[in-house]
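A single structure is presented below for examination.
One protein chain is absent from this view; the other protein chains keep their places.
And then chain A:
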Amino acid sequence: MGIMDSLRSMFGGKPKAAPEVKPEAKPVPKAPEVKAPEVKKEVAPKKEEVKVTKPKVAYVHLSGCTGCLVSLADTYEKLLDILGAVDMVYNLTLADARTLPEGKVDIAIVEGGVCLQDEESVHLIKETREKAGLVVAYGGCSATGNVLNFSRGGQWNQPQHESFVPINRLIKVDAYIPGCPPAPEVIYNFCIAAVTGDTEYLKPFMANEAGGYHCGCDLNTRVIENSLCMGCGTCAASCPTRAIEMVYGRPSFNNIRCIKCGACSFACPRTFLPVNKIKTLLV
C-alpha cells in the first residue's frame, strides 16, 4: 500500500487503485524529526530502485490574503523539502495552471473562506472536494472563518458579497490547520507528517473541533469551564492580536480585538497534550 493510500484510509476515505509510479519521481527527502514506518516499507523492497509517488497537491486560493502561502514560504530552505516531496499541480500564485487539473489530485490545500454570493468561489470549493482525496483547511479563514466572520457586505463594488463561511460549512474537510497565519514550523511538520504518514502527529489537526467557528471564548467554554486552566499563558502568547491578557493567572479576553482565528484554544496544552510526540523532543 502506498503512502497516499495509507493516508487516505487514515483520514477515513477508501484507498483507491494504486497511483501510477512515475519513473522520474525522486525519493521523498527524509524528514529529520519524523520517521514513519510507511517510509521504511517503501524503501524496503528488494528492487534497487526506490519508487515513491509524490502526492499531487493543489493549492486553492479562496477569500484569503495569501498570508498563509507566505507563511508556507517562510519555512525558508525547508520549503525545498516540502516542494520536493510533492507535485504541485495547481497554485495560481506560483504556477501557470489556470484551473484545477482534470482528474484527481491527492491533497487540496485550501486558503481562505468561501463567499456565498460569489458563484465562482462556491463552484471552486465544490470542485476541489470532488477532485481531491484529502482537503486541508489551511489557515484561520479556511478553518474557522477568522476575520471573514465580520464581513457584512455593503461595500463597493460588490455590495452583495456579504456572507463568508469556513469551508467546512460547504464541504467535508479532512484536516484543519488554524492560525492567522499558521506558524511555518507547524506547516512544515504537517507536510512532512502527511507525506511520511505520521498519523500520530496529524491526529489533532483531524479533530472536528479544530474547524468551524472559533473564538477566544473557547478558553472559557473548553478550558476554564472544565476546570482545566492552570494559568500557563500559552493562549496569550499565541494570540496574533494580543486580545488575551493574563489577569490573576487566567486569560482575560478582549472580544473586540479577537479575530476568531482559533489559535489560542488549539495551542492550549489543556485542550490536547501530545505526550508521545513531546517525548521525542527530549533527546
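In this section, a contact is a pair of C-beta atoms (placed from the backbone, for glycine too) under 8 Å apart; a residue touches a chain by one contact, two chains touch by 3 or more; residues count from 1.
Here, contacts and distances are computed from a predicted model.
The chain that is not shown carries the UniProt protein name "Coenzyme F420 hydrogenase subunit beta", picked from "Nitrogenase protein alpha chain", "Coenzyme F420 hydrogenase subunit beta", "Cation:proton antiporter" or "Exosome complex component Rrp41". From the options A:Leu80, A:Ala97 or A:Met230, the residue with contact to the unseen chain in the full assembly is A:Met230. For chain A, the residues touching the absent chain in the complete assembly are 71, 74, 177-186, 189, 201, 204, 222, 226-234, 236-240, 246, 248-249, 261-264, 266-267, 269-279, 281-283.
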